[in-house]
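Of the protein chains in this complex, all but one are displayed in their positions.
Moving on, here comes subunit A:
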């Protein structure tokens, strides 16, 4: 029971991070039907920005988090502007190939610029364990930070999407881009805004992972990126609460597989989940089936 709860808490912390990344995937997919393969690498850039900010500029947690969000945001918007926008009317395959290209570019550019070595993240929060119920539940302060920050981000996102004009525009574009344009929505700006928010959330996830696992490297974005994508599909791609639930579920499943089975099977299990969900319920847990129209 104790290990189970321990793994559950680990899984939920990892899952919050997946959820933050998955939100970016799901929003971008919702608005332009593109799997942004480079999203995991934006998360990596966010983690590195946080690392440099706190190691070399000695910024505190909040300032380095904000700086990481800003850098990733600019990067995300630039990628959209340069690589994706010119192809928006072309076939989906060519934009997917471009996304793969951007992802490879960021990973290997990262290796060249940042060197492939693994960096140790500074201990922004000295690790401290809290115990509840005679030690049945133990939780570290880092995990608490992850939960609190993720919850703030998710609530903030919900507010942006449902309470602001830009959020309304996002919802409109994701429902029908052409109709939204006819109604006077600036689609280009809305898409840029979506990329900005998604990338900023990925940066938050990057900084949190740095704090949680203490190590980062230029290829760190590949697997979490893919798993967050799986989380987005699991919850129903394009659906924001789906991405949150999917992320948490993925984290918990992964922690339980590592805890009770072999960590070598972890990646395999994630992909198996993807395949099962795509074959049984491709619309995801929260999704509705949409019939193909000719």
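What we mean here is this: a residue touches a chain if its C-beta (ideal position, glycine included) is under 8 Å from a C-beta of that chain, and two chains touch if they have at least 3 such contacts; residues count from 1.
As a convention for this text, contacts and distances are computed from a predicted model.
**Student:** Can you match the unshown chain of the complex to its UniProt protein name from these: "Peptide/nickel transport system permease protein", "ABC-type transporter, integral membrane subunit", "Glutathione import ATP-binding protein GsiA" or "Nitrite reductase (NAD(P)H) small subunit"?
**Tutor:** Hidden chain identified via UniProt as "ABC-type transporter, integral membrane subunit".
**Student:** For the chain not shown, which residue from A:8, A:77 or A:96 touches it across the whole complex?
**Tutor:** A:96
**Student:** Looking at A:8, A:77 or A:104, which makes contact with the chain not pictured?
**Tutor:** Of the candidates A:8, A:77 or A:104, A:104 is in touch with the missing chain.
**Student:** Going by the touch rule given at the top, which residues of subunit A touch the chain that is not shown?
**Tutor:** 34-35, 83, 86-87, 90-98, 100-105, 107-109, 111-112, 116, 226, 229-230, 233, 262, 264-265, 267-268, 271-272, 274-275, 278-279, 282, 292, 294
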